[in-house]
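One chain of protein is taken out of this complex; the other chains stay put.
Residue numbering begins at 1 within each chain, and the chains themselves are lettered A, B and C in the order written.
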Amino acid sequence: MSELRGRLASWDTVIIGVTVAVLIAATAGVENFGNGTNFTFLILDLLPIALIALPMTMIVITGEIDLSVASTLGLTSAIMGDLWNRGLTIEMIIPLCVLIGALLGAVNGVLINRLGLPSLAVTIGTLALYRGLALVVLGDAAVADFPWAFTGWVTGTIGGGPIPNVLIVLVVLAVIFGVVLHATPFGRSLFAIGANDQAARFSGVDVARTKFWLYVVSGAIAGLAGVLWTLRYSSARADNGAGLELAVVAAVLLGGVSIFGGRGSLWGVLSGVLLLAVLQNALRLQDVSGQALNIVTGVLLIASVLLPNIITGVRDSLHRRRLRAVPVKSS
Amino acid sequence: GGTSKGDDDGAAGPASTASADPNAAIKEGLKIAFLPKQLNNPYSDVLAGGGEVAVGELKGEYKLVGPNDAAASSQVSYINTLIQQQQDVIGIAANDPNAVCPSLQQARQAGIKIVSFDSDASKDCRDVFINQATTQGIGESLAKMANELAGGEGEIAILSATPNATNQNAWIKVVEEELKKPENSKLKLVKTVYGNDEDQKSFQEAQGLLQSYPNLKVIVSPTTVGIAAAARYVSSSNYKGKVAITGLGLPNQMREYVKDGTVSKFALWVPSDIGYLAAYAGAALASGQITGAQGEKFTAGKLGEYTIAADGEIVLGPPTEFTAQNIDQFDF
Amino acid sequence: MSVATAEIRKNDKKPRLRIGYVVRQREMGIVLALVVLVAYTAINQPRFLGSQSITDILLNTAILAVLASGMAVVVITRHIDLSVGSVLGLSAFTVATVMQDNQGLPMVAALGLGLAIGAVAGVVNGALVHFGNVPALVVTLGTMYAYRGLTYSWAGGQQVTADEVPRHFLRFANSALLGVPWLVLIALVVIAGVGLMMRNYRIGRELYAMGSSPHAAGLAGIRIARNTLVAFVISGALAGLGGVLYASRFGTVDASSGNGYELQVVAAVVVGGVAVFGGSGTIWGAGLGALLLTVIGSALAVLDINQFWQQAIVGALIVLAIGADRLVAVRIARSLRKRDSHV
């Protein structure tokens, strides 16, 4: 019973509930929201954010951050275009791009975990660096002539129905990340690192190595997202995905992951991603400008941390008052 | 094995098979939506304004949507929304000819007519393209103005919009061709820079040009944002009077610089007419009057009759040149 | 314990190495980098040192430097303010609109309005951080969206263009006092003022203390609530001021003005030697960081280096700056541990 109450009080449960409620409301109240094609668009729109949010969840749970993801996406997209222009086969380019993403992540990992630099500062630096390199690679050109077999697959759906092919990729990866985070020794160690990295070290967790690999994975997924982005828009450009990093961080925080680490769940984050995408989609269908959504996002983000704080604050002060109320022994 | 560049995998795009009925009546209540490159751009505003007037005349439903940034991918979500809303016509100025293509294809499969204007999408994903002037015409006009302002010889530079802007790139190509002609042989194009159609970036790019090329005589900016920013910089710097600015600009934005002598000549078509023509072309498509094939004709309200040229192109007409003498006659 | 058995401490004999100077060398490093860069560029392109060129660079630095000064204050306090770009946009658009509607309004009113808008935004940030107990990164990421959304939903697709605002408002950015443009003067005054406050006034030192050790700051009886608010108000107000300068300088303003500016400001601060974990760095360092970033941009343009390299170089520089900072800190710590140990 008290366990149930504990779960109910935690923010990620709340956000899942809110998401479901908004989904129901939008399906019922917004014309064209519930139809299959719109579902396809919804998934295609949230795909890159959802993908990158998977490793980002882990990184934030360990108390770090990676702001370079969108630039990694842009750089892999640019490299993809360049390699394609050079005549490599797409079957080679795709794994190569994921690998390059991993490499870019490894650079972050070394800077942060070997040299012990703060991740916020490092990844702001590599955010600029990778985006710059993307411009160096592809300049102002755009590469667009990717084969239809691939671009069509990315934008296509399973059997022409409402379920986009890429949802398979997302579901498979989400399940893998979910299991790793919530049901493996590695996942356990991530929470321990985030909540108290010293204690984790004393328990035999190799903190630096663990975090290093998280950045590698984050880079690889950003690379994959870069490939999918490029294929979806049939356009490899240096500015692909610019600004996406903050949307991802916002979704992760909205999903109930503590920015100080140690707390959060992948399901919460995925519903955070979904919530933002649904709101955006539904509001656009209602001809509400995308700008109003900026306000909604911002307010939701702050509320997601503020509300639990207020609740615990009120509870504590009530508790203290009760203690005071006990008559004090006089000497 | 594997798929590499140049392999033709038979790109699938639905080909239009419908035939036109030139006598079909224009339907009333058509839902016509405009999707410019980005919303907060005065040029886009004026342009869509013309569309609104036309949609009013056609007794249709007008809608204006669009992103706040001119990134390649940000128009896609809006196209998808318009498909959901079952619009009849989408008028679009594409930020990237290819990025919007798959979505436009989907729109066409859903029976929506696509009219691209101002900046074309790939040929096979729209029905017609409203070209403000022929690419050749604009390019020649830009080169001519540059030549006049430079006095026949010297260094010139180009300040463009985004590096991927279809129309700007096409014009620049024509300018480059023009410069090879004997009458322009003493002109030297030293650099092309991109202000991304952002005021601040264009401003700073203009600065950079003047610093790097002290002997620069003319900056040609084939974009309204760029020319205004460059003119503003020059008018406030000590380059004023030494460097001429020309290109494509909005009279209202440029009036001040024409009057203070920074700019003596620039050109533009009447942007509201593009929107106006786009709306009529869309309505004609949606009503079955035309299909976008070469040679088809339709009437666009006050603008009169137009004929579709090759590749579904519809040319608005020649650009107007603005000078201190005539600028006060225009208000847009 | 008998006094006789105790050893004489080693540090009684050796003269102290003056660590303070090492810290100051961080800024000297930037100055050096600046000098090298300017010298190299000037040799290749003498016009780089022309008066118009210098004026342009200073003008371009001014707004960034004003925002960086405010950001430095917040970062020194171990917080961050990601909302500055949005505050700049809000202020720029509001001020431009007001000036458009009231052509006669003097410049001072515009400046005051911008400062006030920014200060209010800063109060909201600071209050959420302190009283809401929400990390600054979350708060200001949230208000970054919210303030931007506010501007958008109010401005819509409107744009205020240069020809719609009063002449004196536009002229302000370019006119000069004794040859120094007003914009640059304002930036210098801001850097000097905020720098003085942080260096020589109690509140400034308390902000350093809070950033250096929040726990110890609580024990020392520092007024955390007031100081946190002050830090965010300074950052907000300066972003607001930046908005006015932006509107005046560029004339054309829309709802997206200053979009993405926050990362550039953070970069300037970090390059300027302000540690992201608070407690160290100076305002004039942040100003130098802003100048260095701008000069790099201009120099790369003038040197005719492919403009696409510019951003990559800036990124590499940021990483380098953080790395160098860390290296110095580690080396100092190690040498001190060895020197002071009794074993």
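Note that contacts are C-beta pairs under 8 Å (C-beta built on N, C-alpha and C of every residue); 3 or more make two chains touch, one makes a residue touch a chain.
Methods note: contacts and distances are computed from a predicted model.
**Q** Assign the chain not included in the display its UniProt protein name, restricting the answer to "Amino acid/amide ABC transporter membrane protein 1 (HAAT family)", "Hydrogenase maturation factor", "Nitrogenase protein alpha chain" or "Rhamnose transport system ATP-binding protein".
**A** Checked against "Amino acid/amide ABC transporter membrane protein 1 (HAAT family)", "Hydrogenase maturation factor", "Nitrogenase protein alpha chain" or "Rhamnose transport system ATP-binding protein": the hidden chain maps to "Rhamnose transport system ATP-binding protein".
**Q** For the chain that's been dropped from view, list the shown partners it touches.
**A** Contacts of the omitted chain with visible chains: A, C.
**Q** Given that one chain is not shown, which residue among C:Gly195, C:Gly279, C:Gly297 or C:Gly315 touches it?
**A** For the chain that is not drawn, the touching residue is C:Gly279.
**Q** Using the document's definition of touch, tell me which of C:Val84, C:Ile222, C:Leu263 or C:Ala299 contacts the absent chain.
**A** C:Ile222
**Q** With the missing chain put back, which residues of chain C would touch it? List them for me.
**A** Against the left-out chain, chain C lists 1-9, 11-12, 16, 18-20, 23, 196, 200-202, 205-206, 208-209, 211-213, 215-223, 275, 278-280, 332-333, 336-338, 340-343.
**Q** Against the chain that's been left off, what residues of chain A make contact? List them.
**A** Residues 2-3, 6, 179, 183-185, 188-189, 191-192, 195-196, 198-206, 262-263, 323, 326, 328-329, 331 of chain A touch the chain that is not shown.
By our rule, only the chains that are shown with their structure count from here on.
**Q** Could you run down the chains that neighbour chain A and chain B together?
**A** Touches both chain A and chain B: C.
**Q** Looking only at C-beta pairs that count as contacts, which pair of chains has more of them, A-C or B-C?
**A** The greater number of contacts lies at A-C.
**Q** Go ahead and note the Å separation of the Cα centroids belonging to chain A and chain B.
**A** Each chain's C-alpha centroid was found; their separation is 37 Å.
**Q** Go ahead and note the Å separation of the Cα centroids belonging to chain A and chain C.
**A** The separation of the two C-alpha centroids amounts to 29 Å.
**Q** Just the number, please: Cα centre separation of chain B and chain C in whole Å.
**A** 39
**Q** Among all residues of chain C, which ones touch two or more of the remaining chains?
**A** Within chain C, residues 152, 156, 255 contact more than one other chain.
**Q** Could you list which residues of chain B touch at least two other chains?
**A** Chain B, residues with two or more chain partners: 68.
**Q** Quick check: in the complex, which residue numbers of chain B touch chain C?
**A** My answer: residues 39-42, 44-45, 66, 68-69, 193, 199-200, 203-204, 207-208, 210-212, 214, 228-229, 232, 236-239, 252-253, 255-256.
**Q** Can you check the complex and tell me which residues of chain A touch chain C?
**A** Going by the criterion above, the answer is residues 65, 111, 115-118, 120-122, 124-133, 135-136, 139-140, 238, 243, 246, 249-250, 253, 259-260, 289, 291-302, 305-306, 309-310, 313.
**Q** Touching residues of chain C toward chain A in the complex: what are they?
**A** 80, 82, 128, 132-135, 137-139, 141-150, 152-153, 156, 255, 260, 263, 266-267, 270, 276-277, 306, 308-316, 318-319, 322-323, 326, 330
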